[in-house]
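In what follows, a structure is listed as structure tokens, so that the remarks can point back to it.
Up next is chain A:
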Amino acid sequence: TDSPGITDKNILICSYQPMTGKVSSYFRMGKGADAWFKYINDNGGINGRKVTYRMVDDKYEPARTKSAVKRFIERDECFAIVSPLGSAPTSAVIDYIVSKKVPLIGAGTGAAKNLTIESPWVFPLYPSYFTEGAQLVRFAKEVFGASKVAVLYQNDPSGKTHMAGIKSVLEKNGVSITAAEGYEPKEVDVSSQVIKMKQSGAEAVICSCAPEPAAKFYTERAKLGWKVPVVNVFFGKSPKVAELAGNDAVEGIYFSTIFRDFDSPAAPIQQAKSILKKYYPEETPDAIHLWGFAGAQVFTEAIKRMGDGPITRERLVKTLEGIDNWTGSVVPSITIGEGNAPEHFIIKDMSFVLFKGGKFVDFSPPWMK
Partner candidate 1 sequence: MLGQLILSGIATGSLYALTAIAVVLVFRNTRTINLAQGDFAMVGAFLGIYFLKQLGFSYYTTVLLVVASTTLLGVAVEWLIMRPIAKSDWLTLFTATIGVFYILTGVMGWIWGRDTKAFPVNFDPTPIDLGGALISMGHLYNIGWALAIGVVLYWFFNHTKQGIAMRAVTDDPEIAHLMGIPVKFIVMLTWGVAGFIAGFVGILIAPIIYVSPEMMDEVLVKAYVAAVFGGLYSIRGAVIGALMIGVAENLAGGYLDSSLKTSTAFIMIVVLLAFRPQGLIGVQKRREI
Partner candidate 2 sequence: MGEHLRCQDIQVSFGGVRACNNLSLTVPRGKIIGLIGPNGAGKTTLFNVLSRFQSYDAGDVYFEGKLANDRMPHHMVSMGMARTFQNINLFKDQTTLQNIMTGAHGQIGNPISAMCWLPAARRRERQIEDYAIHVADMLNLTPELENEVGNLPYGHQKRVELARALASRPSMLLLDEPVAGCNDSETQELKELVFKVNREMGVTVLLVEHDMSMVMEVCDFIYVINFGANLAMGTPGEVRANKDVIAAYLGEDDD
Partner candidate 3 sequence: MTLLKINQMEASYGAITALRGISIEVPERSIVTLLGANGAGKSTTLKCISGVVAPRSGSIEWQGKEIAGRSPNWVTRNGIAQVPEGRRIFKDLTVSENLIMGAYTRKNKDEINEDLEQVLELFPLLKERSSQLGGSLSGGEQQMLAIGRGLMARPVLLMLDEPSLGLAPIVISDIFEKLLKLNEERGLALLIVEQNMKLALKVSHYGYVMQLGQVMVEGTAEELREDKKVYESYLGAPEKSP
């Protein structure tokens, strides 16, 4: 028999989103997922079932998230929670979700707890910032040939996890940090940080920045005429950066990435772009939208693969774990292993791009070649 939330005609899944409040710009993730499910429904649903994608505003307050998730599971009987957003909100509810044996797919969070939880029900979206931090040090060493780096990081779990990852491999790579500068997410300007980094004599900069602060940094860097090579983390890779800072300021900057770029001719990306345009015409396509797409698409694929048999949460997990080298989504290739994290990550690999001539172009560091 089917799990709760499943009827002959319908699949009910839920997510919590910061629709209002200070981080409401991240609601883009919800919009991405929502656009995808609208598209699915308009094209006949999944195996004849329509998807009801219920989003609730938790304002990024864990207490509200908790009561929303309780409602999802106890009242609404959601089948699964797909593409919700937020580190603090997810941290607050993940134990509960797991205890209720409800699948949590593609949550937008990089907090360590959510990525390392030992539970078969959780499918994190992207790899930990720790791993990424470590990779970026290697990148700075091998691509830039730098042994002294400065780091600019967001003063929050993402930035701090990056820092931890970076620190963990310094010795191994023979790299030292000359300046580690934090900034608050909404900080008006980052000039003092940039000045300090420049003064520190760094040979390269690792930037753990979201698009807006990244753009501020690049503007400032250009202003000071500081030609230091920079590599930025994946969540700063967005056309937004160039739009905000101007192409010149971003020219020559490297980014790690988990998705193909919107400029990429790959069919799934172009499809996502047109879907978004159709259902959320006022949105400018952005990486965060793709976070939403990724979880939603994997979920859809799994349900599709489950065919006409009973749709249960256990089967969903099994089916997801069977996805191997699937290339039908915005993620270049998805392989999900058995067990729990890290095998459960939807996205496992980082790749790199270089901003050049107004475009992101693929770049493979030596070890990938």
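Going forward, a residue touches a chain if its C-beta (ideal position, glycine included) is under 8 Å from a C-beta of that chain, and two chains touch if they have at least 3 such contacts; residues count from 1.
Picked so that all candidates are chains of the complex that A comes from, given by their letters.
Values in this document were obtained by computation on a predicted structure and should not be read as measured data.
Candidate 1 is the one that touches chain A in this complex, out of the options 1, 2 or 3.
Residue ranges of chain A in contact with candidate 1, taken from their complex: 22, 24-25, 27-28, 155, 181-184, 186-189, 191-193, 195-196, 199, 211-212, 215-216, 219, 222-225, 240, 243-244, 246, 248-249, 282-284, 286.
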